[in-house]
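Starting off with a structure, shown below.
Only one protein chain is missing; all other protein chains are in place.
Take a look at chain A:
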Amino acid sequence: MSFFRSFTFASLLMAGTGLLFPAASFAGDHHGSRGDDDDRVPPVTDPLTRQECGACHMPFPAALMPAASWQAVMGDLSNHFGEDASLPPAKVTAITDYLTRNAGRGSLSTGAPLTRISEQGWWVREHRNEVSPRQWEQVGSKANCKACHKGAEQGDFER
């Protein structure tokens, strides 16, 4: 009987977790096309990258920044936009490898790489005059893509 109760309790918990995290069932192999002026990008498919980056924020698609930007971000995880996001060296290497292999095309600027997605030229252009200060206040953080782009985690930024 106690086994049955434990089992029921565990099942309830699991069902609850499933409801809280519908994204867990996301089929990670969907790739959007990469045409010109296309607002779809391949979502993060690497399980380690999804898990570690996704612990604190939506796992941002690699194509949103050039390789040099990802290298700069991954090279300073203990100062990660105001927090310490350190990882063991082997994980840093594996994630950096995934992100740089799938990175977007970089600009030819010679200065230090821009480490925020929201600093990239395309991002600034796409959001200019699109979002009011009051809306930004509701979004909270520019890292919170999903506040407006409901399909962001699947790489869909068309809406």
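The rule is simple: a contact is a pair of C-beta atoms (placed from the backbone, for glycine too) under 8 Å apart; a residue touches a chain by one contact, two chains touch by 3 or more; residues count from 1.
Definition applied: contacts and distances are computed from a predicted model.
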item: Name per UniProt, for the chain absent here [options: "Amino acid/amide ABC transporter membrane protein 1 (HAAT family)", "Cytochrome c domain-containing protein", "Putative ABC transport system permease protein" or "Radical SAM core domain-containing protein"]; value: "Cytochrome c domain-containing protein"
item: Absent-chain contact - pick from A:48, A:72, A:94 or A:139; value: A:139
item: Given A:78, A:110 or A:132, the one touching the chain that is not displayed; value: A:78
item: Touch with the omitted chain, as defined above, among A:58, A:73 or A:95; value: A:58
item: Those residues of chain A which, in the complete complex, touch the missing chain; value: 2, 5-6, 8-10, 13, 20, 54, 56-58, 78, 81-86, 139-141, 143-144, 146-147
